[in-house]
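Supplied in structure tokens, the structure appears directly below.
Yeah, one chain of the complex is gone here, protein chain that is, but the others are all in their spots.
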Amino acid sequence: MSDLALQPTQASEDVHAAGHDDHGSHDDHGLVHATSTGLSNNKLGMWLFLGSECLLFGGLISTYMLYRGRHSANLGPDQIYDIPFTSVSSFVLLMSSLTMVLAVTSAQRRDERRMNLWLTITALLGATFVGGQVYEFTSFYHEGLGFTTSLFGSSFYTLTGFHGVHVTVGIIMLMALVGINKRGRIPGDRAEVVELVGLYWHFVDIIWILIFTLVYLIPS
Amino acid sequence: MTIIERPSLTPVVAGSGVSVGVKPSQAYGSLRRPVSSTGWRSWVFTVDHKKLGIMYGAVAMFFFLVGGVEALLIRAQLAGPNGTVLSAGLYNEMFTMHATTMVFLFVMPMAAGFANYLVPLQIGARDVAFPRMNAFGFWCFLFGGIFLNTSWVLGGAADGGWFMYQPNANALFSPSHGIDFWGLGLQITGIASLTGALNLIVTILNMRAPGMKLMKMPIFTWMILVVQFLLVFAIPVITVALFLLMFQRAFGATFFDVGAGADPLLWQHLFWIFGHPEVYILVLPSFGIVSEVLPVFSRKPLFGYRFVVFSGAAIGFTGWGVWAHHMFASGLGPVSVAVFSMSTMLIAIPTGVKIVNWTLTLWGGKLWFTTAMMFAIGLIVEFTIGGLSGVTHAVAPSDTQQTDTYYIVAHFHYVIFGGAVLGIFSGFYYWWPKIFGKRLSEKIGKWNFWVTIIGMNLTFGPMHIIGLQGQPRRMMNWTEARAGEGFFNLGFWNRVSSSGAFILACGVGLFLINVIVTTRKAEKAPLDPWDARSLEWMTSSPPKEHNFDSIPVVHSLDEFFHRKYEENHETGELTKVATAEEVLADLEAHADAHIHMPSPSYWPIVLALALPIMGYGIIFSRILIVVGGLLVLLSMFAWTLEPSVADDTDYDPPGDPRADDGGPTKELATHV
Amino acid sequence: MFTTGSKLFLGATSLAVAALVVMGVTNAGDIGWTATVGLIGAVVALAFLTGINFFVRDGNVSSADPANVFDAAAAQRPPGRSIWPLIGAVGLGLIVVGAISTPVVFKAGVVVILAVMLEWLVHAWSEGASSDAAYNQSVRQRLMHPLEFPVLAAVGLTVMIYSFSRIMLFVSKAGSPVVFGVLAAVILLGGVLYAYSPGVKKSIAAGVCVIAGLGLVSTGAVMAIDGQRATEPHEIIANDSSICTSNEPTEADARASQELAAKSNSAAIITLHGGKLSAHQIAVPGELSTITLPRSGVSNIVFVNDDSAKVRLTAHMGTFDTATIVNGKPTTATSITCTTLVRQGGRQLLTLIYPKSSRALKSGDAYTLAVPGVESSVITVVVP
Partner (left out) sequence: MKRSKSNVPSLQLVQHSPRHRGWLFGAVGLAAAALSGCAKNAPQDTFDPAGSNAQKIQDLQVPVFVIAGVIGVIVLAAIGFVVIRYRDRGQEMPEQSHGKPSLEIALTILPALILAGVGTFTVKTIFELAKTDDTQCIINVTGQQWWWEYDYPAQDGCGGIKAPIVTSGQLVIPTGQNVLLRITSRDVIHSYWIPRLNGKRDAVPGRVQTLRLEADQPGIYAGQCTEFCGLSHANMKMEAVALYASDFETWKANQLEGYTAPVDGSAAKQGEAVFTANCSYCHQVNDLTTTNAAGEKVPVLANPDQYIVSGAAPNLSNLMTRNTFAGATWDLLTPACRDKVWKAVPEAFGALYLQGVTPECLNQVDLREWLRNAPAKKPMYSSDAQKANSGGKVRGMPNLGLKEDQIDLIIAYLLERN
């Protein structure tokens, strides 16, 4: 988990050792500014990290797919899912991707007011989604599906819980961005930092689309 | 003369009004940002890839000794029938921890150490892409390893075998906390591997010296790149498995509860999808090392560089499609078994390509038998044996006779000891003068080599026979009744193997003696002791903190060699045109005027420290989870808010008697 | 007159006295041994500290030497504003309330007090860093921001999310998506409005946000206390003999799963085909009417329905004596379990453990697998 939240950190490491020279006046070889691939270190790192995350969710989704039919005589997925609610919450999460895009655009335009605004809105929409998940878990639990009830229960809570934690980490990153930005302390290229958080946020959204389809929509 | 940028020397002027000089050492006391370049602080808070590389190596070496002692206890137990050295429970803990230690705490971090130290040097970079994350990775590894080993005194170590098959690893069948420690410890070292992998990939892809195309990269860097990609995709799979294990043991989830309808094979699949790439993660770095060593001491380039690169990548890629060959006896059904049997044979092809290429690199060369070279050739020989025994159990029906017997133990020790570890030793002897400025004694080195080789073949060679004649693995004892008859019965071979283990231990001991002797007396090594070929030799030994005074422009593979020698394209004759000293002087003459190096930081070590605290919390007391969690939050935010290069205000003004830890006047590099 | 330190201790003393009184009143004088000793001890100790502080004037230089009082560094500037005494008082209040109500509140109070102590400590320490307030401020921030940001964010986030989920649990199941959608829409609309109306003052926007947040939290609190909507556990069919012995659909059957993820190497596959039940076991030739299953081991049985009627497979697991003895004879209990209704072409998994051998069955009893309504063909299970 903790490695996720490191992302803003990576962003801060606009490494001078790489040959960057923010004094801008010295450029002995005329080559040192560019990275070999043209992508910034932070962005490349984030992409790789997201690649790694794909395998993480791949493992969890496979576990769920293997076990979703195994609940003996206990509650099964079709009895418990509240599709209308989850559809709405999925839509909310999708909308947050839209506001994230707006935040990134604002950051690139150096429109700080809107950037902060859209980051906040994204965080709020994310928080709404997580709130919905807390609600969903609570009501499922009351309806008789505990974490230890059945294989289906264990794997459902683990998969969606992991996703929820990812969203939460994303919200913390967004709020931290706003907080730190207000104090003018985002190091390095601000637009890129926002973009990186955006990448992560979109990734989490896409994973949810996958989970929503595989877990909720396809009847078991 | 190079000017290393450093903060201004003017004191901080506070606001308007009366200006008061405030020294950070006064304001923050011990909480100031660490900036020292000397003393223990310069190691503990360092973000320098070279210091981290050395620490990786030292700690991994320590765990190698720990794992070695565990191995000796195992062999002592099996030296005779009905061994009584260890109890059954302790024996199970011993072999579990031996494998875990050797794989996760020795070979992997040792390779990480080599990669950390050498990759930036080999590609002409001044550090890795994310230096603080690099430090964080190291501390995660160290604390994870310590955390794992504290289980010995906190109720017993893990006793489920390093593969930790379910349901035998459930709380019902292994009630001690050992497996909890194991799972959480590996989770923590997994973070180290993952961050390290991200870091090195970005470094290699993004920070190569101008002109260094991918196909001009040193082969060691190539192999490291492949390994890091394997790590990036393999670590999350074991992470999932370990989470399921933890949820099962600590929170009562049912993932491996057969009574609830669970399938124990789920664990096996997850574990081996990670576990098989892991084998290549262990062995490919050493392939890279010998691919550097062999050309240098044959005085000719690596034969078929492209083929070696592509076969390395092919091994990495195919390595994902063979995991179920660890499960041929698990009952997968004939179709799966046939498919995985074939894919396993397929992977033998790129591996064979490497052996052929190494041999052909030697062919027609001018071989210089240094210890490094001898270890490298030792690797080719021993790995060939291990590889061929591997082919015999790619044949699935044959494997059903061999799996879980000592034949497998023999096989993977020839592959991992004969492959990975011999390569690591080769690397030690080859790069020691680069890293420490002194050459390891060749005389002791030869002894080191021969004793190690004899010891290893005596230890693991007989295991082929023991296994093929039916002795299973992981047994706390063997009996005369099943040992057969004649002088050469299994008892004889078990005794040979056990004595071999102690000879092997002597071999490793000789290396340690060599290190001590070298450190105490050897004189400074020449700048280019081996007439080497790649960029890491194009700087001083040991390298300066910023590696290169000016970043070299690369024109060819083996850039350094080609700066020293000129080749007549018609006759193929080589002429020496420059010495290493001259090449270096040339670089220094064009030194960059401004070099920023990242500053040390507290936060990587603090963040890493928080993880085992949370681990203990999960096992013993929930309140520690909260404490660790807060520490994680604190250090992550502090890390985020901390610029990678220290502010002016972090340094004391010059001439201050309290600037006890280096102060701002420290030179990052001193030379004329 | 009173020094700063003695003021604090005086306040604390009065709080302790108040707590003692409140506790005594609410518990009708009987507050138990620990509370008596603890609170009375606290009153005495705090009063003593008040006196000492007052007497030594907070350990400052003697007031008898007025010159020093005014020249000392601490005396040069009035101390900066600080919120921590206030929050500290809140913490104390929580402790007092917690002591007499619930331990959760008490613990929260302790946490608040600890946090205040830390903040206060760092604040005081940073003020001594230099004589420059701005620099001191930066020293403080550098240390405390990494801690304050995440903790505040985490606490804020948790409170908001929790409140919101309570609201959702309060409204009806059908209403929850509506509430959810409305809230999200409001957030989004708010954002759009603010983004494209540059005239709005920041303070107004912030005010709206604070009010909205407070509204959310207070509504959540009210609804959490008021209780959630009634959620009944779903009916499940496990081990219910009245359900298992008929093919009447129950709520659990209505939306039951019909497909199970690939389950190979099962102990037996039971097929209902043309009104006839037959079993197939791995490697055992032919269609079986008697199958052998291991005792005490887990047996996964797959039931496949080829017929058009929706039916369930019922496992009769034997009738055994229980430990309860009525009229000198042990009572018996019948163990039974079944799948949900399986439609044509559907499959279901039944995971069974037979703890006792067939030998232990009472005479006339047998382990069977049957489909209610298909009495003519029953699979007999032998447990060796």
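Read from first to last, the chains carry the letters A, B and C; within each, the first residue is number 1.
By definition in this document, contacts are C-beta pairs under 8 Å (C-beta built on N, C-alpha and C of every residue); 3 or more make two chains touch, one makes a residue touch a chain.
No experiment lies behind these values; they were computed from the predicted model shown.
Shown chains touched by the missing chain in the whole complex: B, C. Which of B:94, B:262 or B:409 touches the hidden chain is settled by the complete complex: it is B:262. Within the full complex, the residue among B:116, B:199, B:254 or B:298 touching the omitted chain is B:298.
When the missing chain is restored to the complex, the residue among B:395, B:513, B:593 or B:626 that touches it is B:395.
Only one residue from B:238, B:355 or B:554 touches the chain missing from this view: B:355.
Residue positions on chain C in contact with the hidden chain: 264-267, 281-285, 290, 292, 294-300, 351, 353, 355-357, 359-360, 382, 384, in rising order.
One rule holds in what follows: only the chains that are shown with their structure count from here on.
Centre-to-centre separation between chain A and chain C, using Cα means, comes to 23 Å.
Rounded to a whole number, the gap between the C-alpha centres of chain B and chain C is 42 angstrom. One inter-chain figure worth recording: chain A and chain B are separated by 31 Å, centre to centre, where each centre is the mean of the chain's CA atoms.
Looking at chain C, one finds that residues 145, 149-150, 154, 349, 351 touch two or more other chains. Of all residues in chain A, those touching 2 or more other chains are 66-67, 70-72, 176, 180, listed in ascending order.
Of all residues in chain C, only 129-135, 139, 142-143, 145-147, 149-151, 154, 263-265, 298, 300, 349, 351, 353 touch chain B in the complex they form.
On the chain B side of its complex with chain C, the touching residues are 12, 14-15, 17-18, 20, 22, 26-28, 31, 258-261, 263, 331, 333, 630, 633-638, 640-641. Residues of chain A that touch chain B in their complex: 2-3, 5-6, 8-10, 12-23, 26, 28-29, 31-32, 35-37, 39-41, 44-45, 48-49, 51-56, 58-60, 63, 66-67, 70-72, 147-148, 150-151, 153-155, 158, 162, 176, 180, 185, 187.
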